[in-house]
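A single protein chain has been removed from this complex, and every other one stays in its place.
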Amino acid sequence: MRIDQRNKKTFDIYNIMENIKKLILNTVPTAVIEEKQKLTVTVTFDKLHLLAKTLKENAALPFDFLVKLIGVDRGEELGVNYLLCSSTDLSKELVLKTGTTDRENPLLYSITDLFETAQYNEREVFALLGIRFINNPDMRKFFLNADWVGYPLRKDYDANPELNPLSLESVDMIDIAPRITENEKGELVEDTVNIFGEDDYIINIGPQHPSTHGVMHFRTALDGEIVKKIDVHSGYIHRGIEKLSESLTYPQILHFTDRLDYLSANINRHGLCMAVEKAAEIEVPERAQYIRTIMDELNRIDSHLLAWACQTNDLGATTAFIYGMREREIILDIFEKTCGGRLIINQNVVGGVMFDIYNEFQKDVKSFIIYMRDKLKEYDRFFSHNVIALGRMVTIGVLSKEDAINYAVTGPAGRGSGWSCDIRKHIPYALYDKVDFKEIIRTEGDSYARYLNRLDEIEESLHIIEQLIDNVPEGDICAKVKPIIRLPEGEYYSRVEACRGEFGVFIESRGDKFPYRLKFRSPSMALVSAMPLICQNEKVSDFIGIGGSMDYVIPDIDR
Amino acid sequence: MRSIAKYFSGLFIGISSLLKGMSVTWRELWTKKVTQQYPENRDTLVISDRFRCELVMPHDENNEHACTACGICQMNCPNGTIVVTSQMIETEDGKKKKILDTHQWDLGMCTFCNLCVITCPSDAIKFENTYENAVFTRSKLVQKINHEGSKLREKKKEVKPVEAKPVVEAKPVVEKKAVEEVKPEEPKAE
Partner (left out) sequence: MILNYSQPLEVTNLTSWLDSTLRGSLSEFWVLLIEFVIVGALLLAAYAVIALILIYAERKITAFFQARFGPNRVGKWGLLQSVADMIKILLKEIVKINRSDRFLFFAAPFFMIVASMLTFGAIPFGKALHAIDFNIGVLYVTAVSSLGIIGVLLAGWSSNNKYSMIGAMRSGAQFVSYELSAGFALMTIVVLAGTMQFSTMIEGQRYCWNIFNGHISSMIAFVIYLISGHAETNRGPFDLPEAESELTAGYHTEYSGLQFGFYYLAEYLNMFIIASIATTVFLGGYLPIQVKGWVDFNGIMDYIPSYVWFFGKTAVLIFLSLWVRWSFPRLRIDQLLNLEWKYLLPINLVNIVLMVILVLTGLTLTDLLPGIF
């Protein structure tokens, strides 16, 4: 019976995907469809927008969630890969590929009108690869200054520091964005737009500001206390991790993942390990899977506690901030005893984990679970129903489900908008298909929903850990892995549920021990990209509060 | 009428929620604090023995280490933190042999990824939990971790390396205390 159902399901999926293929070929007959790790469709650049639109709007299985937008220097051509998936079932994935051979003035069509999240990503691709996108309303470089010489992710990039000398001059911000649009006649027009109005009252929130959770810069136009418009500047701590990775071996790259979103260090690392393991077909031992899952969930609690603490602090409750830190400390101690690191814990390695759990691990974790449950009740009494806190969160910063999907806002924030987007449920990895847990979904979409989601997810994580902690099997903690890992040629994707949403890894390998191109999907970038939308017409103090509820981590954006 | 009821119920619910919040802080006011008082607690401070603070090369009582100067750690380090310099010498039986000259490690550049340790084929290096590493100049962060005049341990006499630092000898105690520390506070009766 069960088997039948499963067969039927596979059959359905097969059918749907066959239909999608037909749909693709009907729309763009010249499309090249390949069955790789993901279904990959290559089209010429002028057909991409049409195809993306058709896929997004098809009724059977709308591909309306743009997971990743990856710029790649493919050698003779500069291209972009789009990983699309369906917002109702995240496991239905599709890769669109396109590119242009014009390396002097590469132009592609923007899909910003279909997927809002594409906007920042396209700007990033412009900064790093120099591809400009026609019809993107704002073609400034993301991460880099407008006057940066060269495009770092191109293979022929000249990294000579003399080209881009360190400047200590204060440079005024220029609020004029170039763009390139296509008019009805099909001609390309280059012009500029002013981001702000003539006499807007603009304040800089960031890059140094107590509440931006890192070096983020919001240029904010105010009307009295009300936020009129926000312009996001990022890149103050861009470290070029993706570029650096292109000359490092996979085990070496691992230590970068901890430094992306340092609060979900272990989960990010898990993501990259999974990508490499899948590509190199390494079987991870059972014990390692247990340890990974437990550590991931501890990491999630740790991160959510910090998020809770920072959110309360953003709302002006310093005391709650310290309470959150107090509880987090216990997790950090457990981390420290397990793998010798507190924030950057270096636990996962390709093939398993680096350190086995210590003798008293189970005991420590179990006593923490009891303690944490008690504290969750305290948080509830202390803050969750506080009338002032409610006033600062309920119906503030509402993000609708459509917008959440459109801006690719995942994680507790996406689920707070009623979108079931938990990778652990949709594409289970590690042991998530073996444990029982609820996906916390709220439909209000406001700050309060995001706030409560995090607290509830702490409880769910505790529940997951509880189911695993006593059953850790004996065995190896790491599979036998060759000292030098070479991935077979191909493109590899992996997706994990980090603390702030979906963390993704893309590896393009050309059979070397170094990746040809490595790209991380940062959940925080999507969160920040939704900020201008949900903060519009809110008070400036709520802007800070909403920022706290979205809980972005800047190094995650500035990879 | 309803709006008046709402006005007052809102008022009272609000006030009671505030009082509840105040009761939490009141409880905390009298709870024993868990803050550690460093450096007063240096003697009792427990640092987990896996904590990575300083790269060391264990030497035994004969001032011998296990490093063959193969340079794998240097190659594996993602940050160029390790510089292994070796020299060629001639052994008594006339064979050429590479021996370690200096194994230099830069604390300021290390990201504590532990790759060097896990990839070292002779288990010659490891991380120690000596945590007080602050110095006044950057140059002091660059350390030579093989001792002066040390040499490679002969393969035959596989002695277990004696730890250079006494911290590790106290390991059982360390672990026990560490566990106690994590135990949650019993809610204090007032």
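The letters A and B name the chains in turn, as written, and every chain counts its residues from 1.
In this section, contacts are C-beta pairs under 8 Å (C-beta built on N, C-alpha and C of every residue); 3 or more make two chains touch, one makes a residue touch a chain.
Here the structure is a predicted model, which means the values were calculated and not measured.
Student: By the document's own contact criterion, which visible chains does the hidden chain reach in the full complex?
Tutor: Within the full complex, the chain left out of view touches A, B.
Student: For the full complex, which residue in A:Ile195, A:Ala317 or A:Ile464 touches the chain that was left out?
Tutor: From the options A:Ile195, A:Ala317 or A:Ile464, the contact with the absent chain belongs to A:Ala317.
Student: Of A:Val32, A:Met173 or A:Ile203, which one is in contact with the hidden chain?
Tutor: Spelled out, the listed residue whose C-beta touches the missing chain is A:Ile203.
Student: For the chain not shown, which residue from A:Asp364, A:Glu508, A:Asp542 or A:Asp558 touches it across the whole complex?
Tutor: In the complete complex, the chain left out is touched by residue A:Asp542.
Student: Can you name the residues of chain A that touch the chain not displayed here?
Tutor: Counting over the whole complex, chain A touches the hidden chain at residues 201, 203, 209-211, 222, 225, 312-320, 322-323, 326, 382-383, 386, 388-389, 391-392, 539-542, 544.
Student: So that we can see where the missing chain sits, which residues of chain B does it touch?
Tutor: 11, 18, 21-22, 24-26, 28-29, 31, 33-35, 37
The rule we apply is simple: only the chains that are shown with their structure count from here on.
Student: Report the inter-centroid distance (CA atoms only) between chain A and chain B in whole Å.
Tutor: Roughly 30 Å separates the two chain centres.
Student: Which residues of chain A touch chain B in the complex?
Tutor: Residues 248-249, 251-256, 259, 319, 323, 326, 329-330, 333-334, 336-341, 344, 346, 349, 354-355, 358-360, 363-364, 367-368, 370-371, 374, 378, 381-383, 385-388, 390, 483.
Student: Can you list the chain B residues touching chain A in their complex?
Tutor: Those in contact with chain A are residues 13-15, 17-18, 20-21, 23-25, 28, 34, 48, 50-52, 76, 78, 111-115, 118-119, 127, 129, 175, 178-179, 181-185, 187.
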